[in-house]
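Apart from one protein chain that is not included, each protein chain of the complex appears where it belongs.
This part shows chain A:
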């Protein structure tokens, strides 16, 4: 890369990276794992933003807090894996895959 390109890449990365990137990942993980109460609207919005470019939306799931929660979580994760294979490579896809891996303990 030329020096000029280096400068521009730093500029783009700064503008397109949010400081709360890690918490966003945690929010998605929590939603899938059912470990947290339903995410407040303002918390899930940044996650939804990531999906705009893909023409998709993320809807926050109300985590199951009943009996067989672990089984339900695993079924949900398997369903998500089925869906996520249709999404092109992206940060969102990476998030979902890592969350599913966590739930399925692989």
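The rule is short, and it goes like this: a residue touches a chain if its C-beta (ideal position, glycine included) is under 8 Å from a C-beta of that chain, and two chains touch if they have at least 3 such contacts; residues count from 1.
Simple rule for what comes next: contacts and distances are computed from a predicted model.
Refer to UniProt and select, among "ABC transporter ATP-binding protein", "ATP synthase subunit a", "Chromosome partitioning protein" or "MBOAT family protein", the name of the complex member that is left out.
UniProt lists the chain left out of the view as "Chromosome partitioning protein".
Which parts of chain A face the unshown chain closely enough to count as touching?
Listed in rising order, the touching residues are 5, 8-9, 12-19, 42, 45-46, 48-49, 52-55, 57, 88-91.
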